[in-house]
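Below: one structure, written as structure tokens.
Here the complex is missing one protein chain, while the rest keep their positions.
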Amino acid sequence: MSKTSIFYVVLLVIGAFGAFIIDTTQKEPFEKVQPCDLIDIISQTNKYVTTDELARKIMADDPTILLVDLRSKTEYDKYSLTGAINIPLESLADEKYKDVLDQNVRTIILYSNSSDLAVKAWTLTSRLSYKNVFILKGGLNRWVETILKPTEPKETALRTEFETYSFRKAASSYFGGGSTVGAPTIKKKASLPIKRKKKSAAGGGCD
Amino acid sequence: MGPLFPQELISEEINILIGFFIGIGFGFLLEAAGFTNTRKLAGVFYGYDFVVLKVFFSAAITAAIIIFFLNHFGIMDISLTFYPKTYWIPTLIGGLIMAFGFIIGGFCPGTSVCAAVTGKIDAMIFVGGALIGIFGYAFTYDSVWKELRGSGAMGKVNIAEWMGMSDGLFILLLTVIAAVAFFAVSIIQKKVVASTNYKL
Partner (left out) sequence: MEDKSKKFMNPYLAGILIGVFMVAAYYFSGEGLGASGALKSVVVASVDAVNHDYASNASFFKARVGGEHSPAKTWLVFEVLGVIAGAIISAAFAGRLKIEIGKSPKITNKKRLIYALIGGILFGIGSQLGRGCTSGMVMSGMGVLSLSGFIGLIAIFGGGYMIAYFFRKIWI
């Protein structure tokens, strides 16, 4: 055997020995597709509505928007945005909501506590090819941060930021936020089952 | 994460394109290792050239080691890949038929394709023969093969589990046996070549 050959064979033996050692340790679970990856994919198309835009629409009593609260019934009852209807994520694809969601007249804005659920729901609605569906960026958490409890920008901030701030202050009192009403407690992340495509093994091969 | 295509993380077109590029690598290496030379291939049975054994085992062992690591660290789920189900009776009988095919024809399908396109006339005939064989099999499938092919079904069987040991231990044993065999055949080859003054 040449020196090169011996080198490669030793390499194989070392690799096998590594496998033998590693096999005595705990096996790691398989990675799933992360919601953040989905966000990356989806954010390429403009499917978001910011909290400011939404506040403006609600304050202007815009009749073309339809707010959909994707959280559970209990959470919805505790707090929800003005005029929102409650469709928990798991019943989004139900036949009875089809007429409400599958129309091209009103702008549907999905929201949950953060963006996660809404992104999932948006993926689902786009699979069902519903039109005019948007996501409230940052969800209710962002809503509380920016609209209900806006923070004053630093003195050195740009003028536009002050304009945004004064708008938010106004919005805050409109929605009864600020110091007068205690903001609802919002959990970081509601974990609801997500509809995923069934995994299937590859069939092919030589046979 | 992996395998990507069965979980629909890449599209069918990309998948097929990747298949093409993987094929290029595979074909390149088969040719570069000398697998288009039918006498080198047959040599494994007569002791004058063990290139088949060397390439074959180092490829299988390398893949086994890397796939083991990928599976262990949660990077690739083996259960979603093409995992050959075990039907021991047809595999054994089919394997014996293939053994005759190998000895008589001097190729296996993969090497024959490489050899045929690089100008080996015997390989072109072999590929033609293989197509005829598949054709004949297909037309006699219902009457002759159907029952036999489905016999001895055991499902997806992992050999390490079947032998009652861990994957890692099995891979280690396999590699050690292969390493000893590699060493032994290099000695055998030297002796056989010296005594028969075989020239490739």
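Going in written order, the chains are labelled A and B, and every chain counts its residues from 1.
Everything that follows uses one rule, which is that contacts are C-beta pairs under 8 Å (C-beta built on N, C-alpha and C of every residue); 3 or more make two chains touch, one makes a residue touch a chain.
Computed from a predicted model, the values in this text were never measured in an experiment.
**Q** Counting contacts across the entire complex, name the shown chains the missing chain touches.
**A** A, B
**Q** Across the whole complex, list the residues on subunit A that are touched by the chain not included here.
**A** That gives, for subunit A, the contact residues 2, 4-5, 8-9, 11-12, 201-202, 204-207.
**Q** Which parts of subunit B face the unshown chain closely enough to count as touching?
**A** 2-6, 10, 15-34, 36-39, 42-46, 48, 51, 54-67, 70, 76, 78, 80-88, 90-110, 112-115, 117-123, 125-139, 141-142, 145-146, 148-149, 154, 156-160, 162, 167, 170-171, 182, 196, 198, 200
Here, only the chains that are shown with their structure count from here on.
**Q** In their complex, what parts of subunit B are in touch with subunit A?
**A** Result: residues 1, 3, 5-9, 58, 61-62, 64-66, 68-69, 71-75, 77, 79-84, 166-169, 171-172, 174-176, 178-179, 182-183, 186 of subunit B touch subunit A.
**Q** Using the touch rule from the top, collect the residues of subunit A that touch subunit B in their complex.
**A** Touching subunit B: residues 1, 5, 8-9, 12-13, 15-25, 27-31, 33, 197, 199-207 of subunit A.
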